[in-house]
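The other protein chains are all here in position, but one chain of the complex has been omitted.
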Amino acid sequence: MSPMKNFITLNDLASPIKTIQLAKSCKKDPFGHVHLGQRKTIGLLFFNPSLRTRLSTQKAAKNLGLDVMVMNFSNEAWAIEYENETIMSGLRSEHTKEAAQVVSQYCDFIAIRAFASLTDQKRDEEEVVLRKFAAFASVPIINMESATAHPLQALADGLTIEEQVTIKQPKIVLSWAPHPKALPHAVANSFIGLMNHTKADFVITHPEGYDLNHAIVGNHKVEYNQEKALEGADVVYVKNWCSYTDYGAILRTDNKWMMTREKMKQTNDAFFMHCLPIRRNVVASDGVLDHAKSLVIEQANNRTFAAQAVLQEFLTNG
Amino acid sequence: MSPMKNFITLNDLASPIKTIQLAKSCKKDPFGHVHLGQRKTIGLLFFNPSLRTRLSTQKAAKNLGLDVMVMNFSNEAWAIEYENETIMSGLRSEHTKEAAQVVSQYCDFIAIRAFASLTDQKRDEEEVVLRKFAAFASVPIINMESATAHPLQALADGLTIEEQVTIKQPKIVLSWAPHPKALPHAVANSFIGLMNHTKADFVITHPEGYDLNHAIVGNHKVEYNQEKALEGADVVYVKNWCSYTDYGAILRTDNKWMMTREKMKQTNDAFFMHCLPIRRNVVASDGVLDHAKSLVIEQANNRTFAAQAVLQEFLTNG
Partner (left out) sequence: MSPMKNFITLNDLASPIKTIQLAKSCKKDPFGHVHLGQRKTIGLLFFNPSLRTRLSTQKAAKNLGLDVMVMNFSNEAWAIEYENETIMSGLRSEHTKEAAQVVSQYCDFIAIRAFASLTDQKRDEEEVVLRKFAAFASVPIINMESATAHPLQALADGLTIEEQVTIKQPKIVLSWAPHPKALPHAVANSFIGLMNHTKADFVITHPEGYDLNHAIVGNHKVEYNQEKALEGADVVYVKNWCSYTDYGAILRTDNKWMMTREKMKQTNDAFFMHCLPIRRNVVASDGVLDHAKSLVIEQANNRTFAAQAVLQEFLTNG
């Protein structure tokens, strides 16, 4: 296999499982390869808010000796045009074609966060921001959560499962939860991507109308009855997303699908996972989050080593 | 005494006077302990604007070899919920419980600036932001100005007095001054805290209605006649604050309490101090600020070494 050109989805990795193993070794010895990144620079371009990604990716880069330049692109730079052959007489003053080529000259890696619009499905599916940057950049593009994927989160989730779940073929449930705002499908999509590489009985559960992209769900089991889905679960990954078929819609906000201790008691003493930020007592109850089986803090910790593993792969094979 | 857990007020220090001596030695040899912070990271979280604190704390950290990650928390991350057992269905999408635990995993120190609301006195007094972060963080929390305290400023002020004032028991006056906006009590409070450890004849002067928190003022002399207070003063520390008893109110904006050269001439050729930023010809006249006895620029300079001393104490005893 040829070296990885960009890291936009898990599919860009030669083997997500090997990358998770590498992340594990980064965690054991964070400064073991501090010379790999010397005199190299990563640019972190944020089009959206970020806490974990912002700090963990910086941390990962520093652990490898990289210099870091952080930009809040939307308000610190110029509004970017992504369309080809357009007359740029409106609000957008710089084309991605120039932006991507230019930043490539200052950075050895360009990491980008650009959320889904949730209004323009076609554009979101096409991953316009990351794909356009990738098309014109001369250095690797790294996904810090795009419209449809959050592979650094999936790798951190994979590392957390690898560390905590000792059962050989665990039952893992991805359960939808309510949320007052329309949220993207990126985390759910990439978690499913991780499951494609994980030996597990994997079940997706959500109310009707909340079906995810069929192309991503593939043959994974979908169960509309949450109670049934949770039976015997060893891991419960909870996440809200808005409707995919009625794109961007919030179909319900009642708390019937909120994760509670009562529901967790129906599982096989399951671990609880969530990517954070999480709205307490909306997505999951205090009792679930404060329970010893919650892995959310460790998932966040592993974000550093997920990013470090991906960067190390680039630095080693690039 | 056990090692300092957090640095939220001067009271967290074993001895503010010893910390000021340490700051003095940091100033003499800023890079003398550059290896202490190697492979460690400080996160600076700003909920409010900052110039001196932002730059001097970065500088202090770099002098000690620390990596620095700066975040403007309010607009770069998620709105934070501080209340317990609340249903997070409103605007706040991340609880401090997760935020503090998560950031602790990326940073060896978390420095926070979170000003007083000046509308909710109880909440301000409780120092909700810093105390909640401290409750959940697993690393030291450092106060970069909170609702009721600005101890890094007080240490810088202490160092400036130590360097400049040779009189054994100087008369030091903290004088209120007018300001068009409602300002917090944090600087005044921490300066009083410093005075608790300083051999001085200390007088607080302000118009009636501007009394500070009795619990902080303690037995210090309060004089409502500014002229009388300034008589024979060796140091005049000027600062505006809004009403504490009529919490957040601006009771007067006339310029009778503005510091002028005429007033300074009634002192014992006193030094002039202020924490900056200062509104010229509102809080103090150009003549006062541009006079040789003004210490405001040196106070700002000493912010670096105040922060460096606090960090060094943590790095040495932590």
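So that you can tell them apart, the chains are marked A and B in the order they are listed, and the count of residues begins at 1 in each.
Note that in this section a contact is a pair of C-beta atoms (placed from the backbone, for glycine too) under 8 Å apart; a residue touches a chain by one contact, two chains touch by 3 or more.
Owing to the predicted nature of the structure, the values given are computational and were not obtained by experimental measurement.
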item	value
Which of B:K5, B:K24, B:R39 or B:K59 contacts the chain that the document leaves out	B:K59
From A:M88, A:I167 or A:L251, residue that would touch the chain that is not displayed	A:M88
Option from B:I17, B:I87, B:A249 or B:V282 whose C-beta touches the chain left out	B:V282
Contact with the hidden chain (one of A:P30, A:G43 or A:G158)	A:G43
Positions on chain B where the hidden chain makes contact	31, 46, 49-52, 54-56, 58-59, 62, 72, 180-181, 253, 276-282, 286, 289, 296-297, 300-301, 304
Contact footprint on chain A, counting only the chain that is left out	39, 41, 43, 67, 69, 71, 75-78, 81, 84-90, 93-95, 97-99, 101-103, 105-107
